[in-house]
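Structure below; questions to follow.
The full complex has more chains than appear here; those shown keep their coordinates.
For reference, chains read A and B in written order, and residue numbers begin at 1 within each chain.
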């Protein structure tokens, strides 16, 4: 059975971070009085909500890229880039809620981590065909 | 080749359930006259839409947790917890559309199933490092 322990651990960390973002949205619903199913009505609530939604969009790219990187290159390198992604996402979350204009740094960090995983995998796949 | 038949079957059931939620949103677009790309304008339509979106958020946590649980623990236990997740999601879907205030039961059931898969995997990974 293939297990890839470090990549598995980073995957768990990423989905736990996403779970925490969901808790922050739920809490913001109470604080700013935005009952479900509404998703707008207060600017701070909308920042929490957009942090969660943008992270969801990126999980759809990051998790496949992470596992492809682990399978095609190595568990350690994929997990390392995965850790960079998580750090970028935490910076993004904190900065976006404080001021949406400052969200670029964390965003770029997690984007570069994801693109690195994609390019790393692409390199190995192309080489396997040669 | 590793196949994990029960986990594969539960994965198919989860994505078919999500497909059905999409059909319900499409039908609600017609019934409540909300042409795309709008996603608001009628409270019942918004409930259907939020059921689908919330399930999407949880699929991003559930599917990785399900497969990690299957790989690190067993096909049968992971699939069993996956079945609990699906039942929780169906309860959530029906209750949310009837009355958003009653959505907690189904939500908690699927959350506990997901957290169980995360903890089960974490236990095995940590043990593998010792």
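Everything that follows uses one rule, which is that a contact is a pair of C-beta atoms (placed from the backbone, for glycine too) under 8 Å apart; a residue touches a chain by one contact, two chains touch by 3 or more.
Computed from a prediction, not measured in an experiment: that's the story for all the values here.
Peer 1: Quick check on the homomer: 2 copies visible, but what's the full number in the structure file?
Peer 2: Copy number for the complete assembly, per this file: 3.
Convention: only the chains that are shown with their structure count from here on.
Peer 1: For chain A, which residues count as touching chain B in their complex?
Peer 2: Interface residues on the chain A side: 1-3, 5, 8-9, 11-12, 15-16, 18-19, 22, 35-39, 52, 56, 59-60, 63.
Peer 1: Which of the residues in chain B come into contact with chain A in the complex?
Peer 2: Touching chain A: residues 2, 43, 46-47, 49-50, 56-57, 60-61, 64-65, 68, 71-72, 96, 100, 103, 118, 121-122, 125, 128-129 of chain B.
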